[in-house]
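Dropping the structure in here first, questions after.
Shown here: the complex without one of its protein chains, the others still in place.
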Amino acid sequence: MYGKGLRTLSVATLITLIGAFALVFFWTPNEADQGFVQKIFYLHVPMAIVALCGFVVGGIFAIQHLRTREPIWDLRSYVAIHIAIILAVGTLITGSIWARAAWGHWWLWDEPTLVSFLIVFLLYATYTPMRFAIEDRERQARYASVFAIVAGAFVPLNFAAVRASQENTHPRVLNTTGGALPGDMRLTFLIAIVGMTLLFITLYRFELSTKQTRSHISSLKRKLSGDDDLPVLRRSAAPTL
Amino acid sequence: MRVLGALLRKELRLELRTLESVPGMALFSVTTFVVFHFGLNRPNIEGDLAAGVFVVTILFAGMLGLNRLYVADQEEGGFDGFLMAPVDRTWLFVAKAIALFTYLVVVEIVAVPAFGLLLLQPSILPVLPSVIVVLLLANLGFAIIAALIGAIAVHTRARDLIGPLICLPLLIPVVIGSARALEPLFTQGGAGTLETKWLLILGLYDLVFGLLSVAVFDPLLED
Partner (left out) sequence: MTPVIELSGLGRAYGDRAVLRGVTLTVAAGQTLVVFGPNGAGKSTLLRILATLLRPTTGTVRVLGSTLPGEAWKARGRIGLLGHEPLLYRELSARQNLRYHARLHQVDPARIEQLLDAVGLARRADDPVSTYSRGMVQRAAVARAVLHDPELLLLDEPRANLDPAATEHLEPLLRGERGGPPRTRVITSHDPAGGLAEADLALGLKGGRTALFAPAGDVTAAEIGELYR
């Protein structure tokens, strides 16, 4: 009852992603300087953009949570941030591979996007431990929301600061907005972004309905076994409804 | 203002009485300079290295202050006592930020001369006014973030770990701004002038997170 429309969504995601990668491998031309390895761009950049948007969306859900105090908003914020963190790990790994292939180093400090991303990732890496360290569930939800809002606002500010610090050090190899890409590359790139966004939404919906179903089941179980039977709460970083 | 006065007076009185934060922070920063001397194995440093060593030392000294900031309120019921009063809760955040800002200023009154004496190659005196401007802006950013995150961290288990873990990445823009601003000031030959770009970044950071913290602080205080 929670996973309505998930099947259609999953199929659409799968088709878009397969289509995007088919275009990447069989249609888009190799980039002149870097050759084949540049194609990781179609995975890396959409992943980075979607991850950042996921963090910001998590912050917006958190604002909703503080306004309404409905646990569902905390759960939404938690799931969005959770999946964005996973995508962020993917971004860092693919970025590192790309850097190695293109410039010969696994890590480049003068690539501001990559560096900002690492900082944002390190910040969000404390989100789950922080939740876990607060035992009272309601307090956990409130504090997590404050964290999500502050961190969400931090994302753009941090990018500005890091970029300012690295002006005139390294020429930008690729314009990541896709604005300067030739037509066929741009089309592939846009489809890849759509695919990655769909992937995010699918994962988000899956995780959300799993969590909702689980808490529904446990509340039904509680009703079956009698109201007075208080459940022993395990300590957890995940929100309960 | 009456409320802010009462809170600040209480805060500074507690610190004067227990001396739990400021002397420790000051001693920590001087000791860290000595440690850097041996770690780097240099008689003196200048330029970007000097700026980095100084900023990071103050940052870590500040973490000690962050960890103590709300402990008395948490353990001795200060939160409840404050919450039952008919006053705006945001004042607590403002008072804590001002208190921490003051602690940092006192620490720097010790740390800046010590740094000039122990490590810095060019004389610090000619650039002192510019250094003060940079440090005031950096202190403000630190105080805002620490007063906000400290209120989260004090309610967690392992609060001494969670607080710095969240604060360090959040403060990287402050580190960038202040280290880059100090770099030309600490360069041999005194050629460097203060770049307004870095002051703008620091100022913008203080403004954005100052307003944001005021907006989100209240929910941290409910039970």
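Each chain carries a letter (A and B) given by its place in the written order, and its residues are counted from 1.
Just so we're on the same page, a residue touches a chain if its C-beta (ideal position, glycine included) is under 8 Å from a C-beta of that chain, and two chains touch if they have at least 3 such contacts.
Everything numeric in this text was worked out from a predicted model, so none of it was measured.
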Identified contact with the non-displayed chain, of A:91, A:145 or A:240: A:240
Contact with the hidden chain (one of A:100, A:186 or A:222): A:222
Touch criterion as defined above, residue of B:85, B:132, B:158 or B:211 at the omitted chain: B:85
Identified contact with the non-displayed chain, of B:72, B:128, B:194 or B:214: B:72
Missing-partner contacts on subunit A, residue numbers: 136-138, 218-219, 222, 228, 230-231, 233, 240
On subunit B, residues whose C-beta touches the chain left out of the figure: 2-3, 5-6, 9-10, 13-14, 17-18, 72, 76-78, 80-87, 222-223
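As a working rule, only the chains that are shown with their structure count from here on.
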Rounded Å distance between subunit A and subunit B, as computed from the means of their C-alpha atoms: 31
Residues on subunit A engaged by subunit B in the complex (per definition of touch): 66, 119-120, 122-123, 126, 129-130, 133-135, 139, 142-143, 145-147, 149-151, 153-154, 157-158, 160-162, 164-165
Touch list for subunit B against partner subunit A, complex: 148, 152, 155-159, 162, 165-166, 168-170, 172-173, 176-177, 180, 197, 201, 204-205, 208-209, 212-213, 216, 219-220, 222-223
